[in-house]
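Take a look at chain A:
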Amino acid sequence: MMNSMNNIIKQIDDVLTITNSEIITNRQFAIDINSGDVHQSLAYLKSIGFTQLSILTCIDLIANNEFQLIYILNNWELGLFVIVRTIIPRDNPAFVTIINIFPGAKYYEREVHEFFGVTFEGNDSYSKPLLLEIWDDIPPLRKDFDPQVYSDSKFPKRDLDKIYRSKIGGVD
Partner candidate 1 sequence: MTVMNFVYGFIVLLAAFIFQTALTGVNRKVTARIQKRYGPRWYQQFLDIFKALRKGSITHGWVFDFGVIMALGGIMATVIFIPVAGFEAFPNMDNVFVISYLLAVGMLGMAMSAAGSGNPWASIGVSRALTNMVAYDVPLMIVIFTLIFAFDTASVSEIAAMQQGMGVLGWNAVRMPLGGIVAFIALFGMLGKKPFDSFIAPAEIASGPMVEYGGKHLGFMFILHELMTFIEVSLILSLFFGGGSSILVYAIKYAILYTLVNIISQVMPRFKIDQAVKFFYRVPLVFAIIQGLVVIFLGWGVSVWF
Partner candidate 2 sequence: MVLENQDNRNLWEKIGDFFSANSIWMKWYCTGCGAIELPPTMTSRFDMERLGMGPMATPRQADVLLITGYLSSKTLRRVIYSYEQMQDPKYIVAFGSCTINGGIYYDSYATINQLDKYIPVDLYIAGCMPRPEGIMNAFADLITMIKKGQANGWRHYQENYEWYKQNQLDSLKEVIIHDEFHE
């Protein structure tokens, strides 16, 4: 397994411009790619057998003022997952859709837009609400969004006489 994975990584490395690659488990490896190369990389990965887009999601790297987009592709023949990571700026985050490579990404892009505010050029429906209804604040999975403040302002709390807290590992 490890050999075939190394071969695949080498094969990918020859064709694509990879800034960094990392082996995570014996069935999973990650590659970092410049945002400009994402589409041709995904198209190439699809052509060599990574035919399924398992998920498209996003990570808020607020310290670097960046978003990291994550595409996880699955190869059913070899049982391998590849994690394609790319960095986009956090201010006015915008990216280009991949629905012409993986049509199912339509809904993932809607979700990423809803929870992180990333816009996807070329996907007509990216701005439609998917999970949240009538949302009126900054996208909720950004790190500068405070759910406690939002929850306090929206959802009334019960008045409790005493609040019991459990001790975890001896620390109160």
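Regarding candidate selection, all candidates are chains of the complex that A comes from, given by their letters.
Annotations
Just so it is clear, contacts are C-beta pairs under 8 Å (C-beta built on N, C-alpha and C of every residue); 3 or more make two chains touch, one makes a residue touch a chain; residues count from 1.
Nothing here was measured: the structure is a model prediction, and the numbers come from that model.
Touch, as defined above, links chain A to just one of 1 or 2 in this complex, and that is 2. For chain A in complex with candidate 2, the residues that touch the partner chain are 128-129, 131-134, 136-137, 140, 145, 147-148, 150-151, 154-158, 160.
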